[in-house]
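Only one protein chain is missing; all other protein chains are in place.
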Amino acid sequence: MTALMELRNVTKVYSGGLFRKRYTVALEDIFLPIGGERPGILTIAGESGSGKTTMGMLLLGFLAPTRGQILYQGKDLWQMPKTEWMTFRREVQAIFQDPFEVYNPFYKVDHVLTVPIAKFRLARSKEETRALVEEALLGVGLRPDETLGRYPHQLSGGQRQRITVARALLLKPRLIIADEPVSMVDASLRATILESLRKLNREMGISILYITHDLATAYHISENIVVLYQGSVTEAGDVDSVIKEPQHPYTQLLVSSIPWPDPDRRWEREELVARGETLEEETRGCKFAPRCPFVMSICHESHPPLFRTDSSRAAACYLYKDAPVIEGSDIGGVLGRGERVPLEEGQAPAT
Amino acid sequence: MARVAGFLGYVRRNKGLGVGLALLLFLLLFATAGRLFVDTDDAYPLSAPTNQPPSREYPFGTDSQGRDLLATAVMGTGLTVRIGVIAGSLGLGLGTLLGFVAAYYGGVLDTIIRWVVDVLLTIPSLLVLVVIASTMGRKGMNVNGMALVVSILAWMWPTRTIRAQVLTLRERAFVRVAQLSGESDLEIIFKELMPNLLPFLGASLVGSVTGAVFASLGLQALGLGPMREPTLGMTIYWVMYYGAFVRGMWWWIITPIAIIVILFVGLFLLSAGLDEIANPRLRRKV
Partner (left out) sequence: MSNNDILQVKDLRTYYHTEAGAVKAVDGLTFGLSRGLKLGLVGESGCGKSTMALSFMRLIKPPGRIEAGQVLLDGVDLIRLSEEEMRKVRLNEISLIPQGAMNSLNPVMRVRNQIMDGIKDHDSGMTKEEMRARVRQVLESVELEPEVANMYPHELSGGMKQRVCVAIAISLRPKVVIADEPTSALDVVIQRQVMETIGRLQEQLGISMILIGHDMGLMAQFVERLAVMYAGKLAEIASVGDIFREPLHPYTQLLISSLPTLSVKGVFRSIPGITPSLLNPPSGCLFHPRCPKAMDMCSQQVPVLKEASPGRWVACHLYEG
């Protein structure tokens, strides 16, 4: 299955500092295929410093990798001729986190919808443009007469974010990178926006890369998940099992820290498994070793590869060193499995 | 009509802006409508008896070269403002272009532009202007020449400030969205970034013009300006050349100084007023 986009051995390093050059490794040796014949929703989960936003920027072509390649339909993004780049631009779109910042305050909100229609020549007349815009707005549950012709500050955050989704709907891309699309939206509106994303995937066959730190929403919207910690993949696979039975100690920590909205399910009363935050530590081995409750000597010596613990699961942890090692792009095999049958309301998932 | 009413309402609250605009408008009227009342030729030497204090015939008096000082004031105001506006605009225009290019494209271009600006800024500008003006020779200098000379150094500060503004704008999400919408770099600069900078550019223009007027006054007072033209700066030069202070010719001294004060106060208030518009946080609370 050829992937739509692929990160091939990608490393991104930021350098800074005046006298002492300080290097921040945002992403290291990442292999990841995205999208393909069966468009799905993949979550990239991680906290701040995990590299998830960098990954989004790399995939959108806003950043160039320090090492490795970013492929679009098999071709290197940074070696593409201009025409192919324009196609890429049209076919890979994004939804960003801040519903206010994505609008140019000088223009009305229509601007963000009409400009791409014009640039990508999606309509041939003003009427066609108007029709496309209205159809897209209705598709996300907004009323054109209540939203068009207004300035961004005259609309609510939820409305603005929905317009961003309408924009994606309008362009009918093949892949949408959604970087924390609901984290700045009120809880009551999150459901609508996430539901729109699901609709885009199911009805229009658009692959979605859902970047987030919120595992609760990730669980509901995606089929597969990749967990990042300080620039490396720690765990990947089917989202149900990864969240319900996390294998990597970091994922276990993450899942146990989620504040579930259920007063009967409080955080375990015992002492948190990992030690607190550390300040600046460089390790040659596993990056989580300083905080890991299961740390062994081998963990400090070299960075663990991804071990395939199951047909649809993998973890980069020496606890599973007897499992076969996944090389490079084979990670796709772990993410491509699992027929996802949409559940009926109220139905419990089959184990 | 509603817009004018809205504007006047705002001006009433922002008194500084109102007063500044009024002062500048007054000077503008003085320089333009004033021409209807005076014979512009009288602003040149040998048009009137010399060293006359103000009288009915010569309300502002005359100077040691026989100029009617009222005509001189009218002409001078216009010329000085013209120099300031031309030089200020040229400086801002070039500064904007360079600032945008440096900030948006970054890399080597940015480094070069920044380096040039930083180096040139450390050189005392008056010195440079004096050198340039004196090499141009007294005969060659006219009003437009003066404007060009001053504009040589007027572009550097705007380059820096506009570059800084664009740098902050460049990282904003709406620029990314514009890129995703297929806009080219130039389109982004002109259609997305520029409109957001208009208030800032407006305020910068006022600053630029003020600086240009100041520089031109300085040069002229030193005798490096257009000797034949009756600009305000040249008037001051002649005041010093002929020793007007010692000779008690107060009418000659007071006019250019009064006009200069009005001009600068007006420009300052305008700049402060525009600042408030550009930065809503400074707006007076209700």
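Brief remarks follow.
Letters A and B name the chains as they come in the text, with residue numbers starting at 1 for each one.
We adopt the following convention: a contact is a pair of C-beta atoms (placed from the backbone, for glycine too) under 8 Å apart; a residue touches a chain by one contact, two chains touch by 3 or more.
Every value quoted in this text rests on a predicted model; they were computed, and no experiment measured them.
Interface note: of A:L63, A:L189, A:M204 or A:V295, the residue touching the hidden chain in the full complex is A:L189.
Set against the missing chain, the residues A:P144, A:G157, A:P290 or A:G336 yield one that touches it, A:G157. Only one of A:Y23, A:W78 or A:W267 touches the chain withheld from this view, namely A:W267.
Chain A residues in contact with the hidden partner, per the touch definition given at the top, are 47-48, 156-159, 186-192, 194-195, 198, 213-217, 219-220, 240, 243-244, 253-254, 256-267, 272, 274, 276-277, 279, 342-343, 345-349.
FYI, only the chains that are shown with their structure count from here on.
For this pair, chain A with chain B, the centres built from the Cα atoms lie 52 Å apart. Contact residues of chain A toward chain B in the complex are 60, 62, 86, 89-90, 93-94, 96, 98, 101-107, 112, 115-116, 119-120. Of all residues in chain B, only 172-174, 176-183, 192, 195-196 touch chain A in the complex they form.
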